[in-house]
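To start, the structure under review is shown below, and the notes come after it.
All protein chains but one are shown in place.
Chain naming follows the written order as A, B and C, and within any one chain the residues start at number 1.
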Amino acid sequence: MSRMNLLQAVNNALDTAMAADERVLCFGEDVGIFGGVFRATSHLQEKYGRARCFNTPLVEQGIIGFANGLAAQGSVPVAEIQFADYIYPAFDQLVNETAKFRYRSGNLFDVGGLTVRAPYGGGIAGGHYHSQSPEAYFAHTPGLTVVVPRNPHQAKGLLLASIRSPDPVIFFEPKRLYRASVGEVPDEDYELPLRQAEVIKEGNDITLLAWGAQMEVIEQAAEMAEKEGVSCELIDLRTIVPWDIETVVQSVLKTGRLIVSHEAPLTGGFASEIAATIQSRCFLYLESPIERVTGLDTPFPLTLEKEYMPGPLKVLDAIHRTMDF
Amino acid sequence: MSRMNLLQAVNNALDTAMAADERVLCFGEDVGIFGGVFRATSHLQEKYGRARCFNTPLVEQGIIGFANGLAAQGSVPVAEIQFADYIYPAFDQLVNETAKFRYRSGNLFDVGGLTVRAPYGGGIAGGHYHSQSPEAYFAHTPGLTVVVPRNPHQAKGLLLASIRSPDPVIFFEPKRLYRASVGEVPDEDYELPLRQAEVIKEGNDITLLAWGAQMEVIEQAAEMAEKEGVSCELIDLRTIVPWDIETVVQSVLKTGRLIVSHEAPLTGGFASEIAATIQSRCFLYLESPIERVTGLDTPFPLTLEKEYMPGPLKVLDAIHRTMDF
Amino acid sequence: MKKNQTTVKPVHKPIFANGDDIQIPVFTQLKPDGTVYADAGPSSLDEPTARRIYRAMLYTRVLDERMLAAQRQGRLSFYMQCTGEEAAVIGSTAALDDADMIMAQYREQGALAYRGFTTDEFMDQLFGNERDPAHGRQMPIHYGSRDLYYLTISSPLATQIPQATGYAYGQKLAGKGNCTLTIFGEGAASEGDFHAALNMASVHKVPVIFLCRNNGYAISTPVAEQFAGDGIAARAFGYRMQSIRVDGNDILAMYEATREARRLAVEQNEPVLIEAMTYRLAAHSSSDDPSGYRSKKEEEAWHKKDPLRRMQRWLIEHGWWNEDEERELTESLRREVLDGMKQAEKRRPPALETLVSDVYAETPPLLREQFEALEAHIRRHPETYPKSAPWLDDDSATEGRA
Partner (left out) sequence: MKKNQTTVKPVHKPIFANGDDIQIPVFTQLKPDGTVYADAGPSSLDEPTARRIYRAMLYTRVLDERMLAAQRQGRLSFYMQCTGEEAAVIGSTAALDDADMIMAQYREQGALAYRGFTTDEFMDQLFGNERDPAHGRQMPIHYGSRDLYYLTISSPLATQIPQATGYAYGQKLAGKGNCTLTIFGEGAASEGDFHAALNMASVHKVPVIFLCRNNGYAISTPVAEQFAGDGIAARAFGYRMQSIRVDGNDILAMYEATREARRLAVEQNEPVLIEAMTYRLAAHSSSDDPSGYRSKKEEEAWHKKDPLRRMQRWLIEHGWWNEDEERELTESLRREVLDGMKQAEKRRPPALETLVSDVYAETPPLLREQFEALEAHIRRHPETYPKSAPWLDDDSATEGRA
């Protein structure tokens, strides 16, 4: 066990994966000698050489196209997109290529080895081009797996599982936690399961569901609510798609109430999918409407970032609305 | 009034817009002398000259980048993307640029003049790269307006309104209806309102909601259901975002039941947003869970296209499930 | 030796250049009459390879004619011909090792024919029946073969070009001396992915050959509306990449150029761009009618440059081929294709299960549920689903067959 922040945990996972399998490669803009603008790939070029850890030219569609080809060849590429906000030039390669590679070839070819890492989310005074949470775009794309860790321990285990998953994975790292989230992380090689949500805390009155940095927010809201006597069950979805419906259904069958929270705008955010599914599967058990506490239907702002963000008090307000319904 | 198919109605709308305002330009791959692979831009180059209707090089990101610049300059570009399946290389220009142009500049600059047309949807034996319905990707993007017409009359009126809208619009044309849908279309210049759903048929027992070619499908399902004594209210959403919540809420408050249907995959499709919103706003009035009848969570197939599609019988099955709940 | 701004003397007047003075000649060896230019030197094509090439060219021509006809008869939904571009595609393929990777666009069935894709394999894909390895998921002509190192075709243009750079990077690391050939049209070369691919290949020095079939049109768009530069070959200079322009209808030149390109790629990790000057003799696809955008006269001029006839004359000249062989082979190929088609047409559609398999390595529970609901639905309405309903019981008995 070592104390690490989330960035160090990611770096450690990459190091572990590269040491264990020489087919693993890390690349992207500034990931070489510099170790990435956040330093997630620090020292990897020194340790594994320029052939396995390198800078690419500044072209996201090329990075992912290149990575798709490498994965098809049998390598295990871990491509970094410098900010999730800049993943869109690669949208075609991800949505039309990565996601459909196995299906369209009847499994003759696949890019299962591919992992795309990208720092994402707000809370760092980044404005609309350094704060976005684009998970819902990819969640509407069959063939893709989208994973988000909430702390360093999760980050290492989920990233190792993603790299080794037989399916391509987009791994969004909540950059607000990069240095802020610190915890014990096993030194050895370990994986945490994909496609499984985790019940972080059991409770009876209401289920609060989120992922990534937003977990902290719902935890804070839950703490406040508990003081008022509301018993909250907390779930970290962890894998956004394919998502763990069963765990959420079981929880809501018990609590009868659900709040889903994410930073991305409300309309078409992934909370809508969860609400749509749960209202259908738990219809007779729901005591109040499923609430979504999310970003506004606007681009991500700067000066008024705090106002935009779905902070703990907004979640608490929603808990009140839901409990008092 | 003239009898036209949907393609002719689109062509007529473009002709009308170009005749009325010389700032209107049409361009895209093969839209020049050839008139587009579906012939939606037939004769426009002849009539308005090569400067206002022209072929572009084969580069979607360039087409939309170019169109954004033109719109910022004050022109009124109508850019064609040959198939909606090929809009993704332009995703960055649409989602990071078009959608945020006005917001990020505090209205110093805007691309409100822009309209992007693209044939979309399945039912033409096109497999996964000539059948997609990507509306949900854009619906999660504040700043964009997404419009889908269901027949020739709607197509002309909505396209003219889109071209003249002060906001950029993505206009998806159900290509399966291009020649199949024929109807009376006014010869004169007219606009139909954006952001307004239309109640196509009133009913009391259940609300069926769709858009585009899927309207035909729910109409057929409704006919069968009516024979069994189920009174269906039919709504065409028309503008996918910003969507007309009020009309849908009013309908569901009356019927207590809702089915939403689209061709795109279930997970993260726009039906999820509608279900999430309506379960919240009509909670106490819902008699049964909101059902979604959609494509499968797979890429669009070819040989087994019919099996994939949310056809009338699948909608009918859902009506039964909902009525019998 | 690399030269750059630091080695060139500065100038003190503003002189602009647009590269007009750069001359990129066409490399050609075979004259239209089947004889070889005097200074071309002997071809490195030996008799078995030459015959293998010609057979593949003839096969491709026969296949294309037959399948277009089938499309016209309504037996096939869609088709695309290689007609006129067989030398560019097959000549380059023949110059490779059979284990080199090919990532093509869609008009390169000749490469598969050369590598031994069988008539049954072609037909099963075209008819999307139960023996198509991709289970009828893609439109006709989207072939793929793992055994023949031929990546399954994907419709979105140019996406395979940066993929080829990545694949070749992997080959370089693997160190087995293989390279990747990626083939694309001059229209596709306008996509952003083209720029990304060439730049990354030259920076990372990967063994990839970029072969552009410049056939004059992208559907209806002529090259003059596609680019203003001197074709595609000139773009290589922007990346300091080796490039060559070749007469794409000249089998000897295509073979020779690709052989040399492969040497540069594999031995020196130098990516290479080849521009094959050719012409799409047929329509863009079975959905297209070129009479709206190009002249009969232009088409006829190119018919005279038909790469098959040119190669045939050369073979006969060498005594490696004769008219009788031609007649016999053509007939037997026609029969083979027709028989293959008839059988493929009759084969049953893919199992329902294949709608949901291969989306993920392991089908997630929700998708499994969707499948079960669909199966139950089809069982309730079998008449509506003639392609799947009749086989449901067979298929559930052999669960997991897909």
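Rule of thumb we're sticking to: a contact is a pair of C-beta atoms (placed from the backbone, for glycine too) under 8 Å apart; a residue touches a chain by one contact, two chains touch by 3 or more.
These figures come from a predicted structure and were not determined experimentally.
Enquirer: Omitted chain: which shown chains does it touch?
Expert: The chain that is not shown touches these displayed chains: A, B, C.
Enquirer: Which residue among C:E65, C:E260 or C:E325 touches the omitted chain?
Expert: Of the candidates C:E65, C:E260 or C:E325, C:E260 is in touch with the missing chain.
Enquirer: Among B:N96, B:S131, B:N151 or B:T322, which residue is in contact with the omitted chain in the full complex?
Expert: Answering carefully, the residue with contact to the hidden chain is B:N96.
Enquirer: For the full complex, which residue in A:R23, A:R52, A:R104 or A:H130 touches the chain that was left out?
Expert: Selected residue, touching the omitted chain: A:H130.
Enquirer: I need the residue numbers on chain C that touch the omitted chain, in ascending order.
Expert: 1-5, 8-29, 37, 39-41, 190-196, 199, 202-203, 205, 225-231, 234-247, 253, 256-257, 260-261, 264, 272, 277
Enquirer: Take the complete complex as the reference. Which residues in chain A touch the chain that isn't displayed?
Expert: Interface with the chain not displayed, on the chain A side: 29-30, 32-34, 37, 54-55, 57-62, 85-86, 88-89, 125-130, 266-267, 296-299, 301-304, 306-308, 311, 313-314, 317.
Enquirer: What does the interface between chain B and the hidden chain look like in terms of residue numbers?
Expert: On the side of chain B, residues 51, 54, 56-57, 59, 61-62, 64-75, 77, 89, 92-93, 96-97, 100, 102-110, 112, 142-143, 145, 166-167, 195, 242-243, 245-246 touch the unshown chain.
Going forward, only the chains that are shown with their structure count from here on.
Enquirer: Between chain A and chain C, what is the separation of their C-alpha centroids in Å?
Expert: 38
Enquirer: Which integer distance in Å separates the CA centroid of chain A from that of chain B?
Expert: Centre separation, chain A to chain B: 30 Å.
Enquirer: State, to the nearest whole Å, the distance from the C-alpha centre of chain B to the C-alpha centre of chain C.
Expert: Measuring from centre to centre gives 35 Å for this pair.
Enquirer: Counting only residues that touch at least 2 other chains, which ones in chain C make the list?
Expert: 135, 137-138, 142, 154, 156, 192-193, 354, 359, 364, 366-367, in rising order.
Enquirer: Could you tell me which residues belong to chain A and also touch two or more other chains?
Expert: Those would be 61, 89, 92, 96, 100, 103-104, 142-143, 243.
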